[in-house]
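Removed: one protein chain of the complex. Kept in place: all other protein chains.
Labels A, B and C are assigned to the chains in the order they are written; within every chain, residues are numbered from 1.
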Amino acid sequence: MTIALGPVMVASGCGGTGRELAPFLDLDGVAFVTRSVTLDARQGASGPRVVEVSGGLVNAVGLPNPGLEHFLATELPWLVRAGARVFVSVAGSTLGEYADLARRLSRAPGVAGLEVNVGAPDETGLDLFEVREPYHAASVVAAVRREFPADRPVLAKLRPDVSRVVEGARACHEAGATAVVLGNTVPAAFPDGRPGGLSGPAVAPVVLRCLTETARSLPGVPLVACGGVHDAASARLFLGAGAVAVQIGTALLHDPTTVARVAAELGDDA
Amino acid sequence: MTIALGPVMVASGCGGTGRELAPFLDLDGVAFVTRSVTLDARQGASGPRVVEVSGGLVNAVGLPNPGLEHFLATELPWLVRAGARVFVSVAGSTLGEYADLARRLSRAPGVAGLEVNVGAPDETGLDLFEVREPYHAASVVAAVRREFPADRPVLAKLRPDVSRVVEGARACHEAGATAVVLGNTVPAAFPDGRPGGLSGPAVAPVVLRCLTETARSLPGVPLVACGGVHDAASARLFLGAGAVAVQIGTALLHDPTTVARVAAELGDDA
Amino acid sequence: MTARAATSAREPLHVDGEVIATKKAGAYRLLTIAAPGVPARFRPGNFVALTVAGHVARRAFWIHRIKESSAFGPTLDIVVEPRGPGSRWLAAQPTGTRLAVTGPLGRPFALPKEPVSCLLVGEGYAAAVLFPLAERLRERDCAVTLALAGMDEAHLVSTLEARRSARAVTVITADGSVGSRGTVGEQLPDLLRRSNAAVAYAAGPTAVLRDVARAAETCGAWSQAAVEVPGPCGTGLCHGCPLPVLGEDGVPRIVRACTEGPVVRGDRVRWAEL
Partner (left out) sequence: MTARAATSAREPLHVDGEVIATKKAGAYRLLTIAAPGVPARFRPGNFVALTVAGHVARRAFWIHRIKESSAFGPTLDIVVEPRGPGSRWLAAQPTGTRLAVTGPLGRPFALPKEPVSCLLVGEGYAAAVLFPLAERLRERDCAVTLALAGMDEAHLVSTLEARRSARAVTVITADGSVGSRGTVGEQLPDLLRRSNAAVAYAAGPTAVLRDVARAAETCGAWSQAAVEVPGPCGTGLCHGCPLPVLGEDGVPRIVRACTEGPVVRGDRVRWAEL
């Protein structure tokens, strides 16, 4: 299977439901990763969810989402109508939940692929299936892959944890991941000490290290870079280091036209 | 043993030989950690050693140092005369080298304590003893502790790697570390893909996470925070989260008076 | 995949704006900003998200006024209280500074269908958002009573202009430096009674919003609160600005303050959790 992701994707949790991004980006043909969807609705965290730090943001949004059912009924059809290539990010507390999500999403019209969120910066707090070891992450990917059509991509999104990322990427790829996304936010803390994830330009050098090590060790595995991309130059850095695509998150919160601008500039390269 | 570190220390590799800092900071009584010293002289890296990134620096200086002998003959006596409380950072390629360094430093007059660098962002590149697992780091600490007087502190400086830091701190403390420093730079890459370490304000939320998790799990272990401290507010954040002291590195490169200013402001608190 | 010119007149724009005037107004700074296309889409209660140099998070500001300017077309005014790094930076910018402006953002105030009496209560800089509302209400022949509060005279917004926008104006300061001395909370029952308001609109600190919502409910009036919840984008993309509400169905929910708000029905907010 060749995967056509397009060089620039919307990262999970940073494109709203799609509707809020639409004024700033024609979604037609855009690879859009939804925020992580769980089987049941989640309210998300109630305290301060996102704070600004030097060069980035720390967030613990808590996966607010309407649950799979409601997502399928409202958000997905809108995205499909807008022409987005929808990658649904899935998260669950058990392997069974992941399998369930994958099965039901495989039947929903217009789902281009799945992204498995096996890299949250604090699973315990989120009541997610714990993926401390690479084989845990791989078991999640395998559970999803079994239930999702082989001709549609399943991306595995890992933590940008240099000491484990190569092993994690290998395990997920062997478990059937079409490509590996490096990565989710870097585990961090809010100024008040609560756990959260660091994103934005501050993490780009960390993600680049994960990318270079993984690309060298696993030349056959398609890698998608995510972390700190905010302009064409930062996107090219990752593409030049071996990524097949980049995802943009935090930069969209700073400037909602970022994906459009970066894609246009990279398009000019071609 | 109670350790009196003073709340603000000069971080390894960011205070020059001490002489260059002296115009900006009266070293008398200051806890000064030297750059990492190896048995034999090292030239350090030849390429670009430090580049600026969002909110910080990526560096791979390559441990340039004159070797233990020369250090003992020239740099140490100068620091001692200036009144600094000298913590010598040691790094080696074998356990034997670490033991050697500790033994010889134990006899040198004026060494207040040691800091064991078991958290370099890229040991392979530096030809350092590999500390992939916590018990490797602990064996280094044990080797040093055996050769260094029990009444003088040995600090163990770890990587701020959230997934291993608690285990690492526990192992090093059990191996005899008086306090644990969290931490060295965050493994990262230069824009050109070479491995390096990320420092500066960008890493503060990552270090804070390491600190909060370690302080909660190991309430008895004295912890020193290092990463992104640049003013009294950022120092207080770490001290408030349970650190007994902070070290300041990158901020000294930005403003060589930082340690003096932060120490003065914190002194005003007391 | 291209940046699109927003087609619907309701959709926000992201434009390269410019500070075209800046002046001190008591403790605040009044900035006039050219942001092509934004003023035409404005409705009272909207805000703009501005880029602050060197910062990732955007800063939100109520749109205080739309003005015609011969050289720049319509411009917008905001009232900035310098306190943190972002607001201090903005307040210090000279004429000519370029600013990325996203807006207008958020749900505007709901307007009464009939020409009823309305009470508008604003404390501090946030009162800025009530002025264009007052004008719109007047155009609809609503009787507008405006109460402006602040800790002292320097923390009142555009009191002079208030007389033009409203039939009755009450000024309240904590130190009594101008108007009557006291808090909004103390004077609310009286204000509601005298104005005979069918709708109460509130802008200011959470305590003021809550007090107005509760007092309105007690009197059987509707209320609308302009809520400020910190969040990095202002555009609805991040779900970072949680506002705890009760749904129409009575079920507690958390919505995005910047998108499902910032103006919400006062009786829908779970104030105790804010």
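Just so we're on the same page, contacts are C-beta pairs under 8 Å (C-beta built on N, C-alpha and C of every residue); 3 or more make two chains touch, one makes a residue touch a chain.
Just so you know, these numbers come straight off a predicted model, no measurement behind them.
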> Which displayed chains does the hidden chain touch?
Replying inline: B, C
> Of B:P134, B:P153, B:G183 or B:P201, which residue touches the hidden chain?
Replying inline: B:P201
>> Among B:C14, B:V88 or B:L208, which one touches the chain that has been omitted from the display?
In response: B:C14
> Residues on subunit C that touch the omitted chain in the whole complex?
Replying inline: 53-54
> Footprint of the hidden chain on subunit B, which residues?
Replying inline: 6, 8, 13-16, 19-26, 28-30, 35, 43-52, 55-57, 59, 61, 64, 200-201, 250, 252-257, 259-261, 263-264
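Rule of thumb we're sticking to: only the chains that are shown with their structure count from here on.
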> To get from subunit A to subunit B along touching chains, fewest steps?
Replying inline: 1
> Taking each chain's centre as the average of its Cα atoms, which is closest to the average over all protein Cα atoms shown?
Replying inline: A
>> Report the inter-centroid distance (CA atoms only) between subunit A and subunit C in whole Å.
In response: 35
>> Can you list every residue of subunit A that touches 2 or more other chains, as numbers and ranges?
In response: 55-56, 200-201
